[in-house]
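Take a look at the structure set out below.
The complex appears here without one of its protein chains, the remainder shown in place.
As written, the chains take the letters A, B and C, and residue 1 is the first residue of each chain.
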Amino acid sequence: MHVADVVIKAMAMEIGDNDIFLHGLASPLPALAMHLAKLTHAPNMVYINVADALDPEPNSYKLCLSSADPRHAVNSKGIIELLETFDLAAKGKLTGMFLGGAQIDSKGNINLTCIGDYYLPKVKLPGGAAAAYLTPLVKKLIIWTTNHSKRVFVEKLDFVTGLGYEEGKQKDVTIITNMAVFKTVQEGFVLKSVHPDVTVEEVVDNMSFSPVVKEVTTTPVPSEEELKLIEKLDPDGVRFSEFKR
Amino acid sequence: MHVADVVIKAMAMEIGDNDIFLHGLASPLPALAMHLAKLTHAPNMVYINVADALDPEPNSYKLCLSSADPRHAVNSKGIIELLETFDLAAKGKLTGMFLGGAQIDSKGNINLTCIGDYYLPKVKLPGGAAAAYLTPLVKKLIIWTTNHSKRVFVEKLDFVTGLGYEEGKQKDVTIITNMAVFKTVQEGFVLKSVHPDVTVEEVVDNMSFSPVVKEVTTTPVPSEEELKLIEKLDPDGVRFSEFKR
Amino acid sequence: MQNKLVDVEKAVELINDGDTVTLSGVSMVRAPMGFVREIIKAGKKDLYLIDREPGMDFDILIAAKAVKKVRVAMLGFELFGLALNFRKAVENKEIEWLEDTCGAITNALRAGASGMPFVVVKGVLGTDLVSIHEKEGTWKVIEDPFTGEKILAVKAINPDVAIIHVQKADKYGNASIEGSRFEDVYKAKGAKKVIITAEEIVDTEYFMKYPEKNTIPYFYVDAVVHMPKGAYPTACPNYYNPDYDEIRRYLAMCREGRVDEYIKEWIER
Partner (left out) sequence: MQNKLVDVEKAVELINDGDTVTLSGVSMVRAPMGFVREIIKAGKKDLYLIDREPGMDFDILIAAKAVKKVRVAMLGFELFGLALNFRKAVENKEIEWLEDTCGAITNALRAGASGMPFVVVKGVLGTDLVSIHEKEGTWKVIEDPFTGEKILAVKAINPDVAIIHVQKADKYGNASIEGSRFEDVYKAKGAKKVIITAEEIVDTEYFMKYPEKNTIPYFYVDAVVHMPKGAYPTACPNYYNPDYDEIRRYLAMCREGRVDEYIKEWIER
């Protein structure tokens, strides 16, 4: 089983029935996780994507290389301008969003803007997209990286593009990597589970700060049936593109 | 010739080619004036009405009793939500609007709210509709009344619902009644023309304040052809409803 | 998606006495008259009605003593004359009223739909409405933080309930307004609860075929009621025109002091 499928399953498990979820650009894993959740335990989840589509029909859906590909709107039930989804967020009605993180700190804050100084960047990253706006507004924030490393998990961000854990706020922050699943809560950056064939040590060694390690389980993997669903939604294996070989 | 047709012609003459005009509820005279202008001297005028219609086709148009009647949208070229027209006004792009006035003062300010005190009204009027919002924003404000009288033309309004002349602002304020046409300019409330068979004396005697009377002409009347156009747009004579017999 | 298709008696229970309520349509077009009848039947009280330019829907609710307060930019019957029950209730101080202006109230509804706490609106300054609303706490003159210019801040409106009559809806609440939308989409998106009454219940396939016709998606909606002729005697574009004679009959009975009789006959019809 490819780790992509483990990540997709882990993402899907964060989605509840009746949640409203959005995925943005460059998001094949979230797109599949949302479908997987909706096809299994969360049939009433509201699925909105960056192709402005509401509930694209999974039977006619095929994952494409751009997350905004018009084929991702096929047989959807409505057109939801991204701005309308942002309005939902402002009203406190957007449950969840997925965001990447080029750098992630121990609060789950993320940097997607630049490496180095903003005005003199060493690397200009693509930019934070919806991060600054949505991270303080959603109830469930899922941050993912397929590059679990010290370069990603840093002591201090070069730029705070998005907010992770915020004291006193009802906000569930999950970090899902190619090795493990974390939650940021009041007590810190808690390691919840490691993926099959990954050790806690490997996870911790590849971070510049120490996560809280207490009760660690193994990340559940998708069932045969779930794998078939994923495969049917993504026959071309777009989901593997983010993973370095 | 009915005075309604004189009023319609006078209204139409205020409309220029390339202007963007809106009419609201209870506005059969403005509706016909806008069509008349567009069919004659202002073919490029943008016609927007309270039925959310853009440029309803005059050939299929028939004036109905409610200005928002869906038949007023027949064969229009687009749906323009009223809010979009208000956005145009905020951007300074709505040229003109027609408004009634239950009371009108010597600046062309209007009251559409109440007779007597706001909190203890003697008469609760229907309300100002778009007056407070649009009167400061349009370039051409056309106020009409079919009840030229001392009760309408008052020294002091019971309530300022909409603004007429505003010093230093590019705004052409025209008042059209069943007797005459006025403009409010820096020097005052100027009588421009009296309708056929009306004397200047009658006009002035029926006002609680004195208009500026200098060069007064006779209000032009619609031509035979124009009358035919009006008649074709309003075969049921809805335009006469506002006039007391 | 959950099936939200219910009987009208069930849907009306979503409204609590004292709620702020907004209704679809403008003047004699697409007012949710069928549902208004149910509100009266159910004996709802103390409603705070909010709309840009309503008509018979508001006037008859006032006549039926269901209303505590009204906020509108205009409320009348156009060429047919004043809204008699509204006028009487205000003049006799039986209800409170707050006069608004179209550009401000529509922006307030849009702000509510957009999740903005308030919105700035041009125009209006210099009119007597400003002090009325400043007293009410609904408007405030502020300075543009970028230019320092005075501008009107208008608090968003998020009604407790929006009742929207549409041409087509599916049982999940996906709803299609055909023709003039007025502010109805904003009303729905900004309200805490949304009741859709529909001329026709269509299959969801209709929206899958024409996704751009889905003007109020299901997740905003709490109840769907199948109600043919649900706007009558006001119009429902593509379905029927206003019945001006019936509206005039209502007004004539109001003038004759027989509005109770009209209501009785209407709710028993």
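Methods note: a residue touches a chain if its C-beta (ideal position, glycine included) is under 8 Å from a C-beta of that chain, and two chains touch if they have at least 3 such contacts.
These figures come from a predicted structure and were not determined experimentally.
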Exercise for review: Among A:86, A:144 or A:189, choose the residue that contacts the chain missing from this document, as touch is defined above.
Suggested key: A:86
Check your understanding: Please identify, in ascending order, the residues of chain B that touch the omitted chain?
Key -> 20, 44, 46, 53-55, 57, 73, 75-80, 84, 87-92
Check your understanding: Can you list where chain A touches the absent chain?
Key -> 24-26, 28, 50-53, 64-71, 73, 79, 81-83, 86, 89-90, 112-113, 118, 120-137, 159-163, 166, 238, 241-242
Study note, to complete from the structure: Against the hidden chain, chain C presents residues 115-122, 137, 140, 142, 144-147, 149, 151, 153, 155, 178-179, 212-213
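Operating definition for what follows: only the chains that are shown with their structure count from here on.
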Review point. Can you name the chain whose C-alpha mean lies closest to the mean of all the C-alpha atoms?
Key: C
**Study point:** Most distant chain from chain C by Cα centroid
**Key:** A
Review point. If you average the CA atoms of chain A and of chain B, how far apart do the two points sit, in angstrom?
Key: 57
Practice item. Report the inter-chain centroid distance for chain A and chain C in whole angstrom, where each centroid is the mean of the CA atoms. Key: 40
Point to revise | Sites on chain A at which at least two other chains make contact | key: none
Exercise for review: Quick one: which residues in chain C touch 2 or more of the other chains?
Suggested key: none
